[in-house]
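Note that one protein chain of the assembly has been removed; the remaining protein chains are unaltered in position.
Moving on, here comes subunit A:
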Amino acid sequence: MTPAPDGATAADRLPNSETASSDQALAEQGYDLCPAAAAPGRILLIACGALAREILAVTRQSGLEHLDLICLPAKLHNTPEHIPDAVRAAVTRHRASYPEIKLLYADCGTGGRLAALCDALGIEMLPGAHCYALFDGIGRFAARGEMTSFYLTDFLVRQFDAFVWRPLGLDRHPELRDLYFGNYRSLVHLAQVEDAATADLAAEHAARLGLAFERRLTGYGDLGASLETWARPGGERGSASRDI
């Protein structure tokens, strides 16, 4: 992971949020934004790189400056079987410095293995199946029951080629598109922020996949509730999962 220079706040450390290169770094290497030695009372967040910007936005908005953040490479999403080992390694590396660690991953295709690991390590994780549900709102997402929708968050819209197009081989074999997406009807852009360029890009991706396009402005959804519950002084263990 790319280490951050000392002395900067977490929000300062993330490179320009609009640059493709920083998204690529979050996808490929992740980021380690926490100080070398944790001050007392600080909580470590271990997160997916795909959530980095949103987590920093929430912590900045809510004044949760006692939360430190490291991000694992977002590309782990393409091989979810490797997520638990990466999480275990990160927890092991930071446990001595942080008595309290929270994991900002949902199940993310691990088939319950991440939850089992968190139980074994005694740490809390986000509820739900994946980050789409988290941004939409876990309850609302489940209630929609949208089986034929393909979801993209802002990060995934910007990193569409790296996370969807190329891993599925569509850059080399576009004729495979309908084998992958033939059962889908629409691409739904779950937008965290208002941004016309990202919205236009999402619409382009829908056209490339041959799907109808829908955009929903979700904001940060249940991510904020989780972070605020975890960050509250004396916050009850497990309450984040119950609240949202």
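The criterion applied here is as follows: a residue touches a chain if its C-beta (ideal position, glycine included) is under 8 Å from a C-beta of that chain, and two chains touch if they have at least 3 such contacts; residues count from 1.
Simple rule for what comes next: contacts and distances are computed from a predicted model.
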{"item": "Omitted chain, identified by the protein name its UniProt record gives, among \"Urea ABC transporter permease subunit UrtC\", \"B12-binding domain-containing protein\", \"Zinc-finger domain-containing protein\" or \"Acyl dehydratase\"", "value": "\"B12-binding domain-containing protein\""}
{"item": "Of A:32, A:68 or A:107, the one touching the omitted chain in the full complex", "value": "A:107"}
{"item": "Residues of subunit A (touch criterion as defined above) contacting the omitted chain", "value": "80, 107, 109-113, 129, 145, 147-148, 168-170, 172-173, 176, 179-180, 183-184"}
